[in-house]
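Yeah, one chain of the complex is gone here, protein chain that is, but the others are all in their spots.
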Amino acid sequence: MLELRGIHKTYEGQPLLRGVSFTVAAGETVCLLGASGSGKSTLLRIVAGLERAEAGQVLWDGEDLAPIPAHLRNFGLVFQDYALFPHLTVAGNVAFGLRMRNLPRHEIRTRVAAALEQVKMGAFASRPVGDLSGGEQQRVALARALATRPRLLMFDEPLGALDRALRDHLLEELRGILHASGIPAIYVTHDQDEAFAIADQLALLHEGVIVQQGAPEQVCAHPVSAWAAEFLGLGNILAGKWLGEGRVETALGVVEAACETAAGRGASVALLIRPERVKMGGNGSRLKGRVSDVLFQKNGYRVTLENGLFFFAHVPPQVGQEIVFSVEVECLATESPS
Amino acid sequence: MKKLSILLSSFFFLLAACTPQGPAEQAMLAPATLTVMTHDSFAVSEDVARAFEQAQNVKVTFLASGDTGAALNKAILSKEAPLADVFYGVDNTFLSRALEAGIFEPYSSPALAGIPAEFQLDPSNSLLPVDYGDVCINYDKAWFAERNLPVPQSLEDLLNPELNGLLVVENPATSSPGLAFLLATVAHFGDPGYLDFWADLRDNGLVVVGDWETAYYTNFSASSGHGEQPMVVSYGSSPPAEVIFAETELEDAPTASVIGPDTCFRQIEFVGILKGTRNRALAEKFVDFMLSQTFQEDLPLQMFVFPVNPQAQLPEAFVKFAQIPSQPARLDPAVIAANREAWIAAWTETVVR
Partner (left out) sequence: MAQGNALGAARGSASASKIAHLQSQIQLRLLLWLPPLAFLGLFFFYPLARILVTTFDPAALTPDNFHITFSALRFTVYQATLSTLLTLLLGLPAAWLFARFEFPGKSLLRALTAVPFLLPTVVVAAGFNALLGPRGLASFLFPLSSFQFSNTLTAILTAHVFYNTTIVIRIVGSALAQRDLRLEQAARSLGADGARVWLHVILPGLRPSLLAAGTLVFLFDFTSFGVILLLGGPAFATLEVETYIQALHMLNLPLAGLLSAVQLTCTLALSALYTRTAARMRVQANPRAVFESARPPRKGSEKLFVTGLVALLALFFVLPMLALPLRSISRLEAARGERSSVQFALSGEYYRELFINRRGSLFYVPPIRAALNSLGYAGLTVALSLLLGFPAASALARPGELERWLDPFLMLPLGASAVTLGLGFIITFNRPLLPENGPLNTGHWKLLASPWLVPLAHTIVALPFVIRTLQPALASIPERLRDAAASLGASPVRAWLAVDWPIVWRASLSAGTFAFTVSLGEFGATALLARPEYPTIPVAIYRFLSQPGGLNYGQAMAMATLLMALATLGILLIERLRAPRGGEL
């Protein structure tokens, strides 16, 4: 449905977006994940028509949106700070987009009520928005965007200002609402937990380009680079030296890895060791390390070794204890610096 | 409350400390101070004023207080604690009002002996005449010459249809020459005859503006403003002023006055000693000084008025270019005081509304 092709944008003389391309399919929520300042919000505003790209195209069902101004695109946008109109009530805010479409008054009333019910804010209709808490304001902002039945919804770090419990709760609701309505969405965040909780597709924005797009499980299983693996928090990233014949020399010692590298012996490679793939005392490569820290977390213990490696264990070792363990190592592309 | 009083007193102490002259020590060492209250058109040559100060060992301070009406009001309202010793600038339209307010002390100056009786309108000598000026219609000489139009010689001539839209006057409610010209018409046509004249004048395209500055500089064609009307209510002394203050030297005045019978109204300005002065002797000296030949000869070029003292020599430009009407319009100050408001109100009804 939505397709971005080679979007370029500079900001104060510095290239910010350098040819961004990705697609959003019908009914799909794409989570655009990138570090702060990577240009995610700018990209959203370009899609919304609020800013103009210097090069590239935004297409909807194959049609170039360039000549269509923001107010005719029918894309909903939800801001981090909600951007509710302070001079209007809750219902007035939700009705705004409907009034702009010159809908009959009774239809506005029913659709406002429905949208507020959808976000469980029906009881607040006549309240001024200044009285609401952050979470309540975000619900109103969502209802305002939903009420116009946009063909695309865009979220710009919508939950960034809320506490964790509320965020998890709202994410769940939002996912339900998005799936129920079938509206495709772009969700921008820098928080990978949030991304995994909502995304049908992940798109990783790094240094002005989309470095990877795919289903979350696929992106997780095959991170395209060391940066992607680290940014997604997949585990330990190690630098290593290729010794050939499936062997790599690392700070932990020599490990086995199936790197498909064309480079010769001595070339540097990046490795990923997922914490769940570290086994204490199991079979495989016999590696040694001293425990430097043990931290209880909800589902077990996080064990950190003096060589920096971390993993999870159900039975915690003692701090200072010398342990033996085995690892499964994946080879990563190195073109992105970590 | 204590804080407030401390704050206030320190504030005023500061104010007092910053005044240029420390009044307390000045009283002992420096010459006495004489304060003269006047309107803001007052002017005097520096050397003339200094000569008086030196002769009398006195420092004269002038308080300018707006136009004639404002200055007089200021004097009346502050009569319980007078701000000044001498007041100059009451004219004959305000004379009765000023005398009724009882703010002046009589002083029969010996200098009055040389002043013609026609100027001495106050028999009690509380207010003594200093100067006079005639409010006349000024006209643009070149304008009339070019068009070969006859210059009006009387008030009635102004109704000539050929002069439609050519006269600008000031509103008598807001302007002193405007009021003077209204009084001239009252003197000539009587009450209520003057209103018929004004109605006819209005129908003949009369232009009315708020003040002399606008009338002269915006509307009058012979002034530097180059307006549309070749006739304006101004002063008999305006033609010599045009020569004296010309951009390039002029051999003749570009304007002249209409000096037919009753076309001009004579304004006389008076000086008086304010009741309650602590410097009666010095105040008398100052009044004498204003009537003296020195001051009287300084008057024309400073304020563009004529001296009441017949001994005073007029400057050359005045002799050459100023015309003095032989038959100016006159009204008794008491009649003016009694009817002023009614005349202005009736005029406004007739001409403006």
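For this structure, a couple of remarks:
Think of it as A and B in the order they're written, each chain with its own count starting at 1.
Throughout what follows, contacts are C-beta pairs under 8 Å (C-beta built on N, C-alpha and C of every residue); 3 or more make two chains touch, one makes a residue touch a chain.
Quick caveat: nothing in here was measured; it's all calculated off a predicted structure.
Among the residues B:162, B:213 or B:316, only B:213 touches the chain that is left out of the figure. Residue A:86 is the one among A:13, A:86, A:182 or A:264 that touches the chain not shown. Considering the whole complex, the residue from B:184, B:241 or B:290 that touches the absent chain is B:241.
Although one chain is hidden here, its contacts on subunit B can still be listed: residues 3-4, 7-9, 12-13, 15-16, 18-19, 23-24, 27, 35, 40-49, 61-67, 69-70, 72-74, 77-78, 80-83, 94, 97, 141-143, 146, 171, 173-174, 179, 207-214, 216-218, 222-228, 234-235, 238, 241-248, 250-254, 301-302, 304, 340-341, 344, 348, 351-353. Summarising the interface, subunit A meets the missing chain with residues 45, 48-50, 69-77, 79, 81, 83, 85-88, 96-97, 99-101, 130, 144-145, 148, 154.
Just so it is clear, only the chains that are shown with their structure count from here on.
With centres defined as mean CA coordinates, subunit B is found 87 Å away from subunit A.
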